[in-house]
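This structure is in structure tokens; I'll ask about it shortly.
Removed: one protein chain of the complex. Kept in place: all other protein chains.
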Amino acid sequence: MNEADNAKAVDVPLRVAGLSAYYGARQAVADVSMAFVPNSVTALMGPSGCGKTTILRCLNRIHEILPGAYARGQVLLGGEDVYDSGMSVIELRRRVGMVFQRANPFPTLSILGNVTAGLSRRLPAGEKLRMAEKALRSAALWEEVKDKLHKPASALSGGQQQRLCIARALAVEPEVLLMDEPTSSLDPISTLSIEELMTVLAAEYAIVVVTHNMQQAARVSKYSAFMLADETGVGRLIEMDETTRIFTKPSDRRTEDYITGRFG
Amino acid sequence: MTPERAAPVKSKVGLRHTTSIAGTFLTAACASIGAISLLCILGYVAVQGFRAIDIAFVTALPVPAGESGGGVANGIVGTAITVGLAVIIATPIGLLSGLFLALFGRGWFPEVVRFLSDVLSGIPSIAIGLFAYGLLVAPFRHFSALAASFAFALLMLPLILRTSEEAVRSVPRAVREGALALGLSELSATMRIVVPAARPAIITGLLLAIARVTGETAPLLFTAFGSQFWELNPTQPMAQLPLQVFTYAISSYRSWHEQAWAGALLLILAVLVLNILARVVLTPRSQR
Partner (left out) sequence: MPTTVPGARGEGGPPRRGRARSLNVAAIAAADRFFLFVVHAAVGLFVFVVGLLFVELVRQSWPAIQAFGFKFLWTSQWNPVTQQFGALPLIYGTVVSSAIAIVLAGVVGVLAAAYLAEFAPGWIARPLGFAIELLAAVPSVVFGLWGLFVLAPFVRTILGPFLQHTLGFLPIFQGPISGVGLLTAGLVLALMILPTVTAISREVIVAIGTDLREASMSLGATKWETVARVVLPASRIGIFGAIVLGLGRALGETIATTMVIGNRPEIAASLFAPSYTLASVIANEFTEANGALYVSALVELGLLLFVVSFIVNGAARLLLWIVMREKK
């Protein structure tokens, strides 16, 4: 298992050490250690069942919402272990935001309501509107919705809804943005616009994106991690490096097989 | 195939075909029995009821048999109060319990809760009335509408619980996950995002539960007990429309029989309206 060499040089906001994750009795992921470099996009890739989504969901402790699911090991945000009982899960999730595979706008809230859903309810309306505009601009959605902020979110197209979810996550000003296959349910044009967005957002946030689309990983990410499930079905980190190096000179045979399309 | 062989095969097929048509008619007839009975009952109630109903009936107090101008106004009000109180009692417990089951679905305790809910829904309402009597009437030595509301609440609980659980469950998991991933607390995520999304189905369940107890008579016999006068205090015995219908129907006075039909008409109208409302509230959503 390799870590990105530069990760040791700069202060990383988010790193994982010896993380194992379980769904009840079944182990999904074993002993993964990674560092996520700030102001860049890191892609987690691998075939279905390799545990990449599980790892992602451990980073903001959404993994344990499922009854019986738990994790062992460390996830360090700014040096603090998030599994330490001293850190509140709520605090963690505000510093580490998440965008899901299918856009999941809150059905009973308006567009504005969705974007401001994570903000403190005691904020005055003007302040909320200002922060919503900032988030929507960051998500490249402001111009399209500024005249219909009070319409239901279901009025938007699929790609717009996903950008709405991105804006919603950005509104709470996280340090890290997790994205779980954010474009897998979108058409090619929406996919491209989200990828562009990722590149822009990377200037301000550390982005971790799970993707099963290698070309997408090659397009958007600066660092890539390749994971694979072993014979017992437990996911492990095979290799992690700068994307350009992984795609041109992978160190591990299995990475090379995956990239050249021999499986997965 | 020789012609001699063709004939028996053809007639057998014909017989099977005829049998199939006959079978279709037979089952259709059976299905119609239910619909026809409903129409028959509704028809009689409508015809007999409209004959006896007038403004006085809805606004006046009961009068002795033989006198004209009597009404069931106190029963209408009494039923409204009793059912209203029952809703107030049953809704929080039923909704929260349904939430519990939806959020903590697996495990032995949720199964016990579901089991008890099923048991409760099968208990004859008269037994529930006896329970309410023992708990809320006997110790205080007088009847009360509150005891009736308690009994009604018990009748409503399984319905509210089950429909609330289903309603919250039917909210896609991604919505709750999205809310929690945003850093909302369990309380906020549930009450601000998930439950509002389930609201139409929850309301439908509530309407159906109300329809279930409207017209329920047996528990009233020894809880609210009935009254001839105006009563708005739930800790006292109170007139109830279903009780009045019952008492009038089994009496031997013609004028009271007529009033029984009229009261039945009011009950049926209330129940029908609630059922139709429930369908209307739910259907537009489910057709999305």
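Note that the chains take the letters A and B in the order they are written out, and that residue 1 is the start of every chain.
Going forward, a residue touches a chain if its C-beta (ideal position, glycine included) is under 8 Å from a C-beta of that chain, and two chains touch if they have at least 3 such contacts.
Source: prediction; values computed, not measured.
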Request  = Could you tell me which of B:232, B:250 or B:280 touches the chain that is not displayed?
outcome  = B:250
Ask   = Per the definition of touch given earlier, which of B:80, B:203 or B:268 contacts the omitted chain?
value = B:268
Ask   = Quick one: which of B:72, B:86 or B:157 touches the chain that's been left out?
value = B:157
Query = Pick from B:53, B:113, B:159 or B:175: which residue touches the chain that isn't shown?
reply = B:113
Message = Contact with the hidden chain only, please: which chain A residues?
response = 10-11, 13, 37-39, 78, 88, 90-91, 94-95, 118-120, 123, 127, 131, 171-176, 204-206
Ask   = What residues on chain B make contact with the chain left out of this view?
value = 16-17, 19-24, 26-28, 30-35, 37-41, 44-45, 48, 92-94, 96-97, 99-100, 103, 112-113, 116-120, 122-128, 130-131, 133-135, 154, 157, 161, 185-188, 190-191, 211, 214-218, 221-222, 225, 242, 245-246, 249-250, 257, 260-261, 264, 267-268, 271-272, 275
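As a convention for this text, only the chains that are shown with their structure count from here on.
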Task = Quick one: report the Å distance separating chain A from chain B, using the average Cα coordinate of each chain.
result = 48
Of all residues in chain A, those that touch chain B in their complex = 60, 62, 65, 67, 90-94, 97-98, 100, 102, 104-109, 117-118, 165, 168-169, 172
Query = Once bound in the complex, which stretches of chain B touch chain A?
reply = 104-107, 172, 174-185, 192-193, 196-197, 199
